[in-house]
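Here the complex is missing one protein chain, while the rest keep their positions.
Chain lettering (A and B) follows the sequence in which the chains are written, and residue indices restart at 1 in each chain.
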Amino acid sequence: MGKETFEPRIIGFLCNWCCYAAADSAGVARFQYPPNIRTIRIMCTGRMDPLFIIDAFSVGTDGVFVGG
Amino acid sequence: MGNFTARVRREPRYIDLGLCTACGICANYCPVIIGDAYNENLALTKGPHRDYVQAVPASFYIDPAACLYLNHETCQICVSACQAKAINFYEQEETVDLEVGAVILAPGFGRISEEVLSTYGYGRLADVVTGMEFERLTSASGPTMGKIIRPSDGQHAHRIAFLQCIGSRDVSCGNGYCSSVCCMYAVKEAVVAKEHDPDIEISIFYMDMRTQGKEFDYARLRAKEKGVRFVRSRVAGVQENGNALEISYVNEAGKHLKESFDMVVLPEGLESPGDAQSLARAAGIDLNHYHFCSTGSFVPLQTTRPGIFVSGAFQGPKDVPESVTDASGAAALAAEALKMVRGSRVESKEYPAEIDIGQAPRIGVFVCSCGTNVGGVVDVKAVADYAASLDDVVFADMNLFSCAQNTQEAITEKISENRLNRVVVAACTPRTHEPLFQETLKNAGLNPCLFEMANIRDHCSWVHAAVPAEATEKSKDLVRMAVAKARRLEPLPEQKLPVTHKAALVIGGGMAGMTAALSIAGQGFDCFLVEESGELGGNLRHIRFMLSGEDPRKILQDTEERVRSNPHIHVYTNSSVEDVSGYVGNFVASIRTPEGHENLEHGVIVVATGGKPYEPKQYLYGKSTQVVTQGELEERLSDSDEAKRINNVVMIQCVGSRGQDLPYCSKICCGQAVKNALKILELNPSANITVLYRDMRTYGFMEDYYQLAREKGVIFVHFDKESPPEVTEKGGRIQVEFVDKILDERVILEPDLLAISVGIVPSRVEALSKILKIPLTGDGFFLEAHPKLRPVEFTVDGVYLCGLAHGPKPISESIVQATAAAGKACIPLAKGYVTVDPIVSSIDPDSCIGCGICESLCPYAAIKMIKVGKKKKAETISASCKGCGICAAHCPTLAIYMGGFTNEQILSQIRAFGEEL
Partner (left out) sequence: MGESKFGSVMVVGGGIAGIQASLDLAGLGYYVYLIEKAGSIGGAMAQLDKTFPTNDCAI
């Protein structure tokens, strides 16, 4: 397979108080996960405007992760 | 009082706090390996270490017992290894004298001795572990990364037994008291273990399951649903049996049984601190007979020495929320003692004026190696070079440790040298380090909002350690996204809103409300105390005597007198709160009084609306004169002539509580039953008393009285929820029928009196909940902001909670909570202002169409609708806003702007992400 493996590019919107913190803790615990996600910190997932998701797909994102 | 000198001995750390960057190189090079006390010696650490990754202070220190240089004057490898030159073996022990106005003792608790633990095989059998050891095993950041493995052979443990009451409720080891927390943490550890591995079988052997705290029984029931087995029994001993551990116990029917397990957990109790006696001597305070701090039921946070207060487990075994509540309460008491000198020793920091940042962004990017934490995985130089190639980036560099003091100074210099007006630091997490870097910006004359972080450590190097090339690419992406956001950052003013009305409104005039009012007044602020009924005192009016011996009537009289005569306290009886408008610092309440309506201006609100006894219908209550509630029995017992005629009494516990009408435990009824039983025996030593109970929840030092009642001949018989006692009337006499499990037969008693222990229900507060936008739990009690860390606050700023309105609890706990709520409430009053985070929302009135969606969705009551001309417009109450952005996400006209998280900023991050796809 090699280079032909599909590597999705994922954008993540993480709540400052829970999911962002959890991602920090994952780091502290040295949990290893695939390097496909790029994170954007927001203060609460209540901030998620559907516009952000549409915009993310329009720039070519393969997946959107919202964690809160 | 108010004037103490404390002599404090400061031991050397041998690593300079200011220079240490917590890189850990000293530990890597140190040849001495020691047990890691933080992990209960289940892991190893080095001579120089920090207790855990998130430790505060973050700097390392050297264990003098382990150090080769300090003991043998050799080695010193760490000295040359440390790039920051932070190791200092010349540091000496210092003695400092501190001038203080008050002291709060919070030394915590001690550990149960190994001698006691050894009774259950600890120390002799490797797979017998303490509760704290098991806690570390279940921790994902612990020595086994959360795997539950046996210390003896490293195999997964499949059958685990928890033995309760280790070093607790055990007179043979000198600890007659109940440690109050072990049942909870055993249930928690059992559930966490089952989450790690659902196939683990867990049995908890217990005498009484004491999960009496707010919402705690639900957690116990969830554990049961998850398959945790609860066995009512005290285990006699643990023996080795081949590869397994065999425990012997007697079940409820009195049968001797044996069972094998892979691992045995001893959830040990809380001991008084090991140095309690020397601390007591130094502080000049008394200890109780268990060597915890001596206090009283009505003055639970005061030691025997004026001006010295206590909080946490040293006051008596307790859990986190109670410790936190104690702490706020003790702070309030210290503030009362020192109200005349408030602010006299506080220093405030001055910053240079903010420079004009002009128009075009000039972005500086600092990429951090974090020692080897980032640099060991990510090609930091490549990331810095990449950052330099981005538009508007005028400066990019790498640092070994961006957070080090000297790097902070260097960043300040680079800001002015390069006239930077936006700063990006690519390093660890903004959740811990953003405030530090924002401080650096302020020192450089930049607005702190012109800062953005890229998390290339916690979210990158640490989690992609095996793929350095991908981690470097990810770091570049994160930096590009941060730079994109930075371009659109704007300076935001740090707002301070004045607290205009330096007064408090206390709703409810029971013991909690009166205590809160007295403390607020004692700290120098005016207080409106609003009580619905015609008199103050609430439930305390019906208490005639206390287990601990104090005279509640005298205390009530005295408290009421102090409230009525305090010039700061304005009492409104027969009055109720009809409406409250405004926000923290600026509330106006409209109250209905017998004279009409009145508007009260105040800055904070304490909710102390209380609770009342559940009204029973069970067990022939109201039908037979022989059936009374514990409260009514207490009333009768205060007439000693009548009491002397009471010969045969049966008491039934949990009437209304724990599953009948009220799903929760009412927490006070077990103590009440024991109190009345002892009173009956005091007046008539030959009386026969039988108490039918589910779990006797006489937690803490109350256990002494339970023990005393049993010694005096009170018979306690357990029943299950499924087979409650039956009460019938035959020929004008009541009969109580129940199953005695030990005799395995039905028993019928014909008592003179049946006392039923009825639970506590909350007052009717639905209207108040709506007025203040403060939520209720499913049980109808108020829901605090956070069950552990903010137990007396609401999510709505400026509103605080105490007493039975929060949940059932004994009077001493209500008093602590009330004092704590008063302490919290006085913080904005004492400051005189409320700081507003720049991340709050603001609404453009021109775009707002006044639809009100934002107002209805805001969880913090931070948006109000106002009339502008003929139109309705939404307006943010900045003092209450938490910056969550729910309003902005739902505004149909995009009229809401979130400071630091604008649509443009977030969209620019998304688009920057897309640039390299």
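We take it that a residue touches a chain if its C-beta (ideal position, glycine included) is under 8 Å from a C-beta of that chain, and two chains touch if they have at least 3 such contacts.
Treat the numbers as computed from the prediction; the structure is a model and nothing was measured.
Within the complete assembly, B:Arg136 is the residue of B:Lys46, B:Arg136, B:Arg169 or B:Arg697 that touches the hidden chain.
For the options B:Val103, B:Met511 or B:Ile555, the residue in contact with the chain missing from this view is B:Val103. When you scan B:Ser323, B:Thr515 or B:Gln672 for touch with the missing chain, the hit is B:Ser323. Only one of the listed residues, B:Cys78, B:Leu266, B:Leu287 or B:Ala335, touches the absent chain: B:Ala335. Although one chain is not displayed, chain B still touches it through residues 1-4, 6, 8, 13, 38, 40, 50-52, 54-57, 61, 98-109, 132, 135-136, 138-142, 184-185, 187-188, 191-192, 211, 213, 215-216, 218-219, 279, 283, 311-314, 319-320, 323-324, 326-328, 330-332, 334-335, 337-338, 340-347, 523, 787-788, 823-824, 826-827, 830-831.
We adopt the following convention: only the chains that are shown with their structure count from here on.
Centre-to-centre spacing of chain A and chain B amounts to 31 Å, using the average Cα coordinate of each chain. For chain A in complex with chain B, the touching residues are 9, 11, 16, 20-21, 23-33, 35, 38-44, 46-49, 51-52, 55-56, 58-61. The residues of chain B lying in touch with chain A in their complex are 53-54, 140-141, 145, 429-432, 455, 457-460, 462-467, 470-471, 473-474, 477-478, 481, 839, 857, 882-886, 888-889, 898, 901, 903, 906-907, 909-911, 913-915, 917.
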